[in-house]
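Before any comments, here is the structure.
Complex shown without one protein chain; remaining protein chains in place.
For chain A:
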Amino acid sequence: MMKTQLSWKVGGQQGEGIESTGEIFSMAMNRLGYYLYGYRHFSSRIKGGHTNNKIRVSTEKIRSITDDLDILVAFDQETIDVNASELHNEGFILADSKFTPTKPDEVKATLFAIPFSEIAKELGNPVMKNMVALGATASLLQLDAEAFRDVVQGIFGRKGESVVKQNMQAIKEGTDFLHSQIPVSYKSMKLASADGYARMFMIGNDAIALGFLAGGCRFMAAYPITPASEIMEYLIKKLPEFGGTVIQTEDEIAAATMAIGANYGGVRTITASAGPGLSLMMESIGLAGMTETPLVIVDTQRGGPSTGLPTKQEQSDLLAMIYGTHGEIPKVVIAPSTVEEAFHDAVEALNVADEYQCPVILLSDLQLSLGKQSVEPLDYRNVSIRRGKLNTNKEAENGSEYNGKRYQVTSDGVSERVLPGTKNGVFHVTGVEHNEHGKPSESASNRVAQMDKRLRKLSHLIDTYPTPIYMNRTCDEADVLLIGFNSTRGALEEVQVQLQQDGYCVNHAHIRLIHPFPTSHLVPLLQAANKVIVVENNATGQLASIIKMNAGFHEKIESITKYDGTPFLPRALYHACKELL
């Protein structure tokens, strides 16, 4: 029987092209119409240290990697030692014969030592050992080496036709070598063919950056950090085509305050960072809240606290993002769970920031931000640009109600905003408590009026935000309701299916609008569940706390947490859930 799914991993030392090997393999498979989902294991160093790239290939939509492995491509012994336990018994290890590979006794998978380096060297460039390995992979999959030509052309074309030819030859020789080694009976890895439709293949950070571009962001101020930098790098490449630009600032405080200044000046501006950067931005977030300046900040969560696990998955910034900054401000936290949602939420974050004139945190996590996956077509017709009560006239009407009252008390809490440069529009903004004109004021009655005005701004957001909770409700009365946020979506979807196959009635909710919390949307699902399992990548069950605080149901809610730096895997999560049922 042909396979409909494949789990493939390549590993070696950081800096020897492991990532690009995975990239070329994935791109080729993507163009054949397979759905892909990738996970990169890497370290916070440039060269050296074990790194690997695990890729799941499927004929159907997937949003998670798997627990096990079909093929492991190894460029060193450490790769085998660290990863071979994931291989199932019918799996394969394709290893460079250069290091005389061995496998642990308990591993039943078949090991082939293949002269990756030697073949590459003979062809004129030892770097091409990666291509030989891809060729060997193609042989196991009964895939024509020609499937790689397009991708190889795209990558090496500018270096000349001879380089393309050389690389294609390396792939072919890898295929031929393994063909000569394998008995016909081994050829069990043939994949069912895919639909041939080349989807977008992107990481969450690409989608976020593309969303910002489509949503009218024309300036970004940011400081490099893992795992957020790709957002900045994409916009550095693309913004100049649309008249905009990016400034790499001296630190995250400058990034956030520069973004506030630019938003105040009228251009849609964002910044992006991870936990350590967000910690530095907390005072600025309060400034945006107090001055009612739109501000969108991306937090790509990684392992904390402090420098923590900079290159590893975690979801432990949740409470800090909801509550961070001293005092009380209106703030929005949005957590997309798929690449498609990441794109649309980036657009909406810009709209919400303008409409409610407050800071918006677009919350991601390392797996969503860096995990590369096949993406269904994004439709620009779903992109709208809404700027709320921004008055872009060049001249404010003399004698109008506005009259410099930037903080006019209104029923919805949002006041008219004109831009600096507007004739007759002059106003003052300050982080100090202020009156309607932006003049500092310590009057008790004014304080209450301005606090109330600011804090009532978000009262309608829960009812207007598109899909504040992703729900897959399959039954009226559920044995269990699974809840998560950000990148755990795929693992939870698979666990839901597995538990249903066991006869359980299972619903699934993924919280997208984290703050203000969409309590009214979640309560019906909570009511209709005998048990609630909240799954999150942190140690203290932060999402579970938020749900209990807002909705109650303490007696039903149980937590499955994971804070070892790796994402949830479907099968392990399934077993963890079973233990609670």
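To be clear about the criterion, a residue touches a chain if its C-beta (ideal position, glycine included) is under 8 Å from a C-beta of that chain, and two chains touch if they have at least 3 such contacts; residues count from 1.
As a convention for this text, contacts and distances are computed from a predicted model.
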Key: Candidate names "Cytochrome subunit of sulfide dehydrogenase", "2-oxoacid ferredoxin oxidoreductase", "Anti-anti-sigma factor" or "ATP synthase subunit c"; UniProt protein name, chain not shown   = "2-oxoacid ferredoxin oxidoreductase"
Key: Residue among A:65, A:80, A:145 or A:254 touching the omitted chain   = A:254
Hidden-chain contact residue, picked from the options A:192, A:426, A:448 or A:549 = A:426
Remark   = Full-complex touch with the removed chain, picking from A:32, A:127, A:155 or A:198, is A:198
Request  = Specify the residue from the set A:8, A:35, A:219 or A:407 that touches the hidden chain.
outcome  = A:219
Query = If the hidden chain were put back, which of A:106, A:241, A:476 or A:579 would touch it?
reply = A:241
Task = By the contact definition given up top, give the residues of chain A that touch the hidden chain.
result = 30-31, 198-202, 206, 210, 213-216, 218-219, 221, 238-245, 247, 249-251, 253-255, 257-269, 283-284, 286-287, 291, 375, 377-378, 380, 385, 419-432, 438-440
